[in-house]
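The complex is shown incomplete by one protein chain, all other protein chains being positioned as in the whole.
Going by the order they are written in, the chains are A and B; count residues from 1 in each one.
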Amino acid sequence: MGRDGVGYGLVEHGMSGVAIPRYEMGTEVEKEFSADPVMTLQDVAFGWRGRAAVWAVSGRFERGSMTAIAGPNGAGKSTLIKGMVGLLRPLAGSLQTGSGERRRVAWLPQAADLDRSFPITVLDMVATGAWDRVGAWRRFRREETQRVWHVLEAVGLADQAGRMVGALSGGQMQRALFARLMLQDAQVLLLDEPFAAVDSHTSDALMQLLCGWHQEGRTVVAVLHDLSMVREYFAQTLLLAGRQIAWGPTAEALKAGNLAMARGALQESL
Amino acid sequence: MTLLDWTIAPFNDYAFMRRALAGTSAAALGAAPLGVFLVLRRMSLMGDAMSHAILPGVAAGFLLSGLSLWAMLLGGLLTGLLVALLAGVVARLTPLREDASFAAFYLISLGLGVLLVSVRGSSVDLLHVLFGTVLGLDDTALLLVTSVASVTLLVMAALYRLLVAECLDADFLRACGGRGSWAHMTFLVLVVVNLVAGFQVLGTLMVVGMMMLPAAAARFWQPTVAGQIALSALLGVGASIAGLLISYHYNLPASPAIILTAGVAYLFSVTCGPQGGLMHGLRPRTFSLKEE
Partner (left out) sequence: MHNDFAAHVRRRVLMMLTIGVASVCAPIVAHGDEPLRVVATFSILGDMVREIGGDDVMVTTLVGPDGDAHTYEPTPAAARQLKAADVLVKNGLDFETWLPRLAKATDFSGSTVVATAGIVPRKMSESASAERHHADAAQSHTADQKQIKGSAEAGAHDEDHDHGDHGHDHDGSGAHTHEGHHHHGDQDPHAWQSLQNGAIYARNIAAGLATADPAHAAAYRQRAHAYIVRIEALDAQIRKTFADIPAERRRVVSSHDAFGYFGNAYGVRFIPVAGLSTDAEPSAADMARIIEQVKREHVPAVFVENISSPALIQQIARETGARVGGTLYSDALAPSGQPAATYLGMFEWNARQLFEALQPQ
């Protein structure tokens, strides 16, 4: 990181009318919180075919915050992320995003969701991150292509660019997904189990990337299993077990009592 | 007889050979991108089911207006699309998955088609709908199949990125605001249209072979989607040429000869193709110790 030369122009106006200055990848700028949160959830529930997988979630994601979503298996964390991305309609309650937020949300899905056997190169797969700018029909201009190479270098996959997606290892696949996320260049980053089945060397490197983006003022929300990582890097935590158990500063949210409640709650709901 | 005589002379001497080649090549070109995406999306059997779904519509068109091409086309289009739609709806709203619901609908439509054919008595013309009259393509038929192929290629070129993105990661595309489902629906419509337009050339039973076999074979040679489409088109045209020549020199019926040639190409690809072919799986692998 820390390259100069290729900058991503980003100008945005928050609801309060304050112009947020340009953020360039690789430069550190002071964060400025605007008054409105990135996303507000009110007693929201998400699920499939009428059955709620996660419910009773209320709270706000502040702009520029770094929140972890934790909880036991089957707690509905992925479902909540998908709801926040906009793939699911709330079964109950409401979810509000700040103005213009809808298109500035980038999502890193679980690696399993992608069709690894599809015959596409790493370069092209990462390039789909530019969908927002390029869409289904616009040509890839030179600067866009350069951006793709830039993000590939940032995650260390520049030499793998010509290989098929199916030939990548687990760790490489995660890095490719990060590259795609980076290309999307969004203000709000939602990551679903970004370090699953990844070795510690890679997860450290990727975590550094994530922190870097957070320092640029982007809002980060990540579903994580590794509580030690949560405690180390994430200021806020939302603890789920079907329903919301706790949402607040990490130390608070992850106290023993809450964790026990989370384990118990999930068994109840089954 | 020289090789040149063997391959070129029949096409040179007879107009029906040239027309047959034009018709089958057009069908192959239109079918290539569709077939590749059907294979990639694991919808190959669905393609086969759709070709059966067309039958009652064509039969109904025939019942109502005789051998009117437009009536049969319209009928086939309607029932093909209807089955595609219904199967999708059933899969979405009930526990039955798409493969079972498709199977159910295509069996129903096959039974219905046979019933409708029987009502009209034994109808040889309808049998030609099933097997095609590739050696007797008139100007209308040629025009139809070539325009359908042209339109298909244009539309697929336009939808290419959408379809690739949708196959690769449908949810991601949706999250980015891409219209994946519209692309999918358009794609299905194109499949039905090509199957219906192709029935004159190869018959409804075998036109799906022209869609699937070259695409399935191409998969073993080309690692990228674009490469597979190009190779699939080439294989389709090649099978047409070879099939027609075989029919000419060895006195075998034309449309089965074409499809079986494509089938042989497929079998060869499965065994010898570099991208996952059986032979390549048997070769001892060299292990790389390089860190990821």
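The definition used in the following text is that contacts are C-beta pairs under 8 Å (C-beta built on N, C-alpha and C of every residue); 3 or more make two chains touch, one makes a residue touch a chain.
Keep in mind it's a predicted model, so treat the numbers as computed, not measured.
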{"item": "Among the chains presented, those that the missing one touches", "value": "B"}
{"item": "Hidden-chain contact residue, picked from the options B:193, B:244 or B:265", "value": "B:244"}
{"item": "Contacting the left-out chain in the complete assembly, out of B:8, B:64 or B:252", "value": "B:252"}
{"item": "Which residue of B:137, B:225 or B:239 touches the chain not shown here", "value": "B:137"}
{"item": "Missing-chain contacts mapped onto chain B", "value": "10, 13-17, 19-20, 111, 113-114, 117-118, 121-122, 124-128, 130-131, 133, 135-138, 205, 244, 247-257"}
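Following the convention adopted for this analysis, only the chains that are shown with their structure count from here on.
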{"item": "Separation of chain A from chain B, taking each centre as the mean of its C-alpha atoms, in whole Å", "value": "41"}
{"item": "In the complex with chain B, residue positions of chain A that touch it", "value": "82, 85-87, 103, 105, 107, 109, 113-115, 118-121, 124-125, 128, 131-132, 135-137, 164-165, 169, 171-172, 184"}
{"item": "Residues on chain B engaged by chain A in the complex (per definition of touch)", "value": "40, 158-159, 161-162, 164-165, 167-169, 171-179, 183, 219, 222-225, 228, 292"}
